[in-house]
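Provided herewith is a single structure, encoded as structure tokens, for subsequent inquiry.
All protein chains but one are shown at their positions in the complex.
By letter and in written order, the chains are A and B; residue numbering begins at 1 in each of them.
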Amino acid sequence: MGILLIEAVLLLFLIAITIVIILDKDLLSSSIIYCAFSFCAMVLYIMVGAPDVAFTEAVIGVISTTYFVVSLRTTDRWCK
Amino acid sequence: MNGGRSKRLREKSVFKIVGIVLLMVLVGLMFTIVDRLPVIGNPDSAPNRHVSDYYIEEGPELTHSPNLVTGVLADFRGFDTLLETTVMFLAGVSVAMILSNRLKRHWDAGIFRKDENFGGYEVKVIMPILIPVIIVYAFYVLMHGEVSLGGGFQAGALLAMAFMLYIMFADLGKNKFRITQHFTVCVAACGVFIYFLTGFLCMINGGRFLEYEALPFSAEHGAELHATGILMIETGVTIGVMATIITILEAVVERNSLNGRS
Partner (left out) sequence: MDAVNIFLAEKGIYMLTVILFFLGMFGMAVCGNYMKKLICMNIMQVAVIFFFLCLGEKDGGTIPVAMEGAAGADDYVNPLPHALMLTAIVVSLGTSGVGLALLMRIKEKFGSIEEEDIIEKEKGEEADEQHDYQ
């Protein structure tokens, strides 16, 4: 029961981060918050019992965030 | 002009309200179906029967790898991993092709502005310590993929991350040898080729494609050849994934420079 409670709290945290990403107008901060999203997902994967997947998610989350931030130099930083 | 703008705002908020209503309807629909999904944690539920018991019980002996996930990924389902590496390579090729047209204004731009220098002493001292540690850890993860957690994908991504750190902080004007996206795409192809080569080696020696027992190396039991085969294909996967990630990064960074916004 304790593990399920922690999983539920982490999922609620993920939902809150999603709402922030949708409502934000600054694309640079959305990308950095996506890195936090990836970190919470990684902890969630460990709770379910998949450390291999968590390892991969940790590394790939950082690389994905770097892609988004680097490609922001050409596209706009602010959205309407 | 003003009438057009307020009409667009009204259309946009109507769109959002319709979206929220549809979202709640869909979520409600899914809640009624949740009843039929398997119970979390039940060892007898449908996904945990049939093949998985065989993989768990016979896996460590047949594939000679205590890490069951690597055993399933590289031995029992090796064909899936082969095609996945090919898909990664195709993604690298696509990015290199999409971002390689040259407009007229690109031909006069300069690449890798040489006067940009991040050199504080933190960068000069920390980066030479950090990057070799990451590379050594990546090789450890690759070699130990069978025994403990790890594997080819993680090692390839770690190597690419070490390269990314180097690109971000080094003084690139001093390099005579530039690593471009066209070079790393060829390296990714080499990685996929190593994977295919392992499969064909098994066929040459009389086995089926990717049947590790027929590898032309000598070993005491047949199961040890499985470990050699898994190591060879994980090397192929590592090289493929690392080169694809570096390709995408290099293509995007070079396009930034050509657009004048580096």
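Simple rule for what comes next: a contact is a pair of C-beta atoms (placed from the backbone, for glycine too) under 8 Å apart; a residue touches a chain by one contact, two chains touch by 3 or more.
Please read all numbers here as calculations on a predicted model, not as lab measurements.
**Q** So which of the visible chains would the left-out chain be touching?
**A** When the full complex is considered, the omitted chain touches A, B.
**Q** If the hidden chain were put back, which of B:A91, B:I135, B:A189 or B:A227 would touch it?
**A** In the full complex, the listed residue that touches the missing chain is B:A91.
**Q** If the missing chain were put back, which residues of chain B would it touch?
**A** Counting over the whole complex, chain B touches the hidden chain at residues 8, 12, 15-16, 19-20, 23, 26-27, 30-31, 34-35, 37-43, 45, 47-48, 51-53, 55-57, 59-60, 66-69, 71-73, 77, 80-81, 84, 87-88, 90-92, 94-95, 98-99, 103, 148-149, 151, 153, 157, 241, 244-245, 248, 251-252, 255, 259.
**Q** Can you list where chain A touches the absent chain?
**A** Against the missing chain, chain A presents residues 1, 4, 7-8, 11-12, 14-15, 18-19, 21-22, 27, 30-31, 34, 37-38, 41, 44-45, 48-53, 56-57, 60, 63-64, 67-68, 71-72, 74-76, 79-80.
Following the convention adopted for this analysis, only the chains that are shown with their structure count from here on.
**Q** Can you list the residues on chain B that touch chain A in the complex?
**A** These residues of chain B touch chain A: 67, 69, 149-151, 153-154, 157-158, 160-161, 164, 245, 248-249, 252-253, 255-256, 259, 261-262.
**Q** Of all residues in chain A, which touch chain B in the complex?
**A** Going through chain A, the ones touching chain B are 51-52, 55-56, 59-60, 62-63, 66-67, 70-71, 73-74.
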